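Presented below is the structure to which this report refers.
A single protein chain has been removed from this complex, and every other one stays in its place.
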Amino acid sequence: MKNRKIKNVFREGAIASQFIGDSIAKHQSKTTIGAHSIFLGQVRADELEGKTVSAIEYTAHEEMANIKFHEIRETTFEKFNLSCMHIYHSLGLVKTGEICLFVFVSSPRRKEVFKALEFVVEEIKAKVPVFGKEIFEDSSHQWKVNS
Amino acid sequence: MKNRKIKNVFREGAIASQFIGDSIAKHQSKTTIGAHSIFLGQVRADELEGKTVSAIEYTAHEEMANIKFHEIRETTFEKFNLSCMHIYHSLGLVKTGEICLFVFVSSPRRKEVFKALEFVVEEIKAKVPVFGKEIFEDSSHQWKVNS
Amino acid sequence: MDLKIKYFGLLAEITLCNEEVLEFSETTISEVLEVLHNKYPSLRDKDFQVAQDLEIVSKDSIVSATEIALLPPFSGG
Partner (left out) sequence: MDLKIKYFGLLAEITLCNEEVLEFSETTISEVLEVLHNKYPSLRDKDFQVAQDLEIVSKDSIVSATEIALLPPFSGG
């Protein structure tokens, strides 16, 4: 898969808004970039039979997932004219309102980033072995299913 | 146009990455949100006949522009299922690598945010009377044209 | 009738002002533009739209506001 290294996409716990701000700041020296697009997945306090989700606990087949993230990255660079791309996904407990997925794509031109961002997020949802356990306020749980 | 107030979208100078991080943080109490999408326009160091852009100076028909931003906001809320939306645009000097446009949309569901984000950005480019003057390193300039 | 004309971007570089109040007896936008073209010949080959009451109007509209704006191509974002 080209010469890019397989990175570890996972971060323990929620992704902090400060971390996202810092990531944006790091791109300000790249003056061929004209457009960034960012997707953030946030844990919703969904209700089910009167119970409310308080957190999602994420597990993954980490080795396989990092390979899949890498393949998605390579495919996306082939399909779209991007300057750079970053993906971070939480493992462990992420409380409602916190961020569990951060996808960041940058390009000289805006048209590319919209298509690339949606492509990356849909690929992650479909192809990466990550499993979310929705934990309710009473400590009962159910396994999340992506729609 | 409904009961939302016309906001002032303009900020003097570049939009700081810290401001973007703080905006994200403010949404973490909104636990019906499942997906955010963000667009950032960044000033490119384009070259033209051997000269390099060092900054863009933005001016606008501010009153009209804020009304157009407001109309775009209202139309977008009608077309897409969004929880919230924020738009900030720079006025005055924004140096290469700095951010001049920040669009932030949030929804319970991810499918909405991709479409809404692209819609908002394309509407801004087409309908809002903002004018960018590309300033080269030798202080000469040319007027930017959106593609 | 006094009409305030606002110029933006490139157009303000040609007119050397951001706005000016001129007296017109003309009734349509295109007639007003003809006067401005005579005052600023370089305007003639520039691409711009005209806003009246903060809305883009066609050039055969009747002048109904006390202020119009000449807007070159938008380049926000």
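When the chains are written out, they are named A, B and C in that same order, and each has its own residue count from 1.
We adopt the following convention: a contact is a pair of C-beta atoms (placed from the backbone, for glycine too) under 8 Å apart; a residue touches a chain by one contact, two chains touch by 3 or more.
As the structure is a computational prediction, the values presented were derived from the model and not from experiment.
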Open item on the list: Considering all chains of the complex, which shown ones does the missing chain contact?
Closed with: A
Task: Given A:85, A:100 or A:135, the one touching the chain that is not displayed - done: A:100
Task: Contacts of chain A with the absent chain, listed as residue ranges - done: 41, 58-61, 63-65, 67, 89, 100-101, 121, 124-133, 143-146
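In this section, only the chains that are shown with their structure count from here on.
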Task: Taking each chain's C-alpha mean as its centre, the one farthest from chain C - done: A
Task: For chain A paired with chain B, centre-to-centre distance based on mean C-alpha positions, whole Å - done: 23
- [ ] Indicate the whole-number Å distance between the mean C-alpha point of chain B and the mean C-alpha point of chain C.
- [x] 27
Open item on the list: How many angstrom lie between the centres of chain A and chain C, each centre taken as the mean Cα position?
Closed with: 49
Task: Junction residues of chain A - those touching two or more other chains - done: 110
- [ ] Quick one: which residues in chain C touch 2 or more of the other chains?
- [x] 77
